[in-house]
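With one protein chain withheld, the remaining protein chains of the complex are depicted in position.
Now for chain A:
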Amino acid sequence: MLLGSGMGWAFGEEVSVQALRKARRQQQLVSKRLLREEVNGDGQAGVEIAAEPLSEQEVLQLLRDVQRGREERKKLLSRLRQGLQHKETQQKFVRLEGSMRVLIGLFTSSLANIQMEAARCLHELSHSCDPAVAEACLPATSYLLTYLSGHSVEFTELCLYTLGNLAVESDAVRKQLLPQGIIPALASCIQSPHVAVLEGLGYVLSQLLQATEAPTKIIPLVLDSVLPQHMLRLVSSNLELGMGVAVEFAWCLHYIVCSHVNNALLISQGIVSTLVLLLLELASVMSKAATEGLELLICPVLRCLSNLLVEDETEGCKVQIQDERLLVALFLFMQYFLQQHPFLVQECLWLLNNLTADEPFFCSAVLTLDLLPALLQLLSCSRMVTLLALTVLCNIAEKGPAYCYQLHQKAVLPSLLSTLALSDAQVVGQSLELLHLLFLHLPEAADDFLSQAGLQALEQHQDNPQLQERVRALSETYLQPAAASLISCAGASAAVLPSS
């Protein structure tokens, strides 16, 4: 119920979401990108009519005809390309002896339109869901890399996406791409001014950085190159032209940061201020116009900042952020995405936790900027969101009496009573921790809690092994003596407590 609704879109078949979740848990979520032109054979704009798959004989005949050059080669290759959209044709093609050599020969031709069409065929193959098909493209990689230093935008873009699809396929492919110099090639290519090329480059890089061996084999090479400083530049540039480029590099940065290989280097290059300023800008853009896909950019940026905040103090790079506007931005994001993309709310709360854990700055700001009601609203969302919101509240309460006073003033107790009614032990447990902190620093809170039937709310958990110790501790320490004391205190408290 709570988790399932986290995705925020409708699916015809629920089972496909389940399959994706399962794949992700098994670390088998392989994403590939397909560039397919929306033209038919004559070059007229329009949706391509789906061609039939080709038989083995047809593939063979096409290859022969291309070699002989009898008919217009481009048309032949187009036909082949259309056939290669089908898995069966792809498999037949790669099984034909010598077919890849022919294709590579065409791919390295000096006739530009032939080369382009051959590149499109390779691209279809790279996109195959059959790993054997993609791996059959291995002989082409040295050429794909060579062509990255070319100047044709469309062709370079195609090569990049093909490489990206291959890179994510298997470590056999990456084991070849790395010694072939893919990182230096990308480092040169990243200086291109073309948006399409940059987005493709970001895609390749993101695929490489996701590899299981990335922390040891790939990320160190990347960090050693000029790529990081360009990534930081590109993640926040050209947003008005479309966020495609920024999205790719944001995910790249996330994969690097969460591997914790050398975040100190990135911090020294200014990643923290770059990303904070980016979030501020996105928050201001968001309120002006509805922007599609904003969550795809915000999500990895939030993750980077959250993980960067955990960097080790002993390394001399403990991260401090002291900009309240970031807090406002986070709440704006949560408000904006609560309905459509709830997963982003928990990502925002994670950052909020890391911001409020150690430093009182943001704890204070939450209260003085009157953001508490919004935070309390989140206590009725999904399990993870509720848990994180409670943790943030605990962070705030832990700072001392002044903070607990504000929390109490702004009606945290009624919300807590609601969470105590839930059945999830971890959520209730966190609520108990918060109550403890409140009662510890603000005794009158305990009295109010009692008067709002708090004891009964607690008692329902007194038999739960995970909770009973804390329930008992609360009752015995702060909620005794019972009724008699409550009545006698009520008169006194009414005079002592400031009016809400």
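Please note the rule applied: contacts are C-beta pairs under 8 Å (C-beta built on N, C-alpha and C of every residue); 3 or more make two chains touch, one makes a residue touch a chain; residues count from 1.
To be clear about the criterion, contacts and distances are computed from a predicted model.
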{"item": "Options \"Somatolactin alpha\", \"Phosphatidylinositol glycan anchor biosynthesis, class S\", \"Zinc finger protein 511\" or \"1-aminocyclopropane-1-carboxylate synthase homolog (inactive)\": UniProt name of the undisplayed chain", "value": "\"Zinc finger protein 511\""}
{"item": "Chain not shown: contacting residue from A:E56, A:E154 or A:E444", "value": "A:E154"}
{"item": "Selected from A:L223, A:V276 or A:A374 as touching the chain missing from the view", "value": "A:A374"}
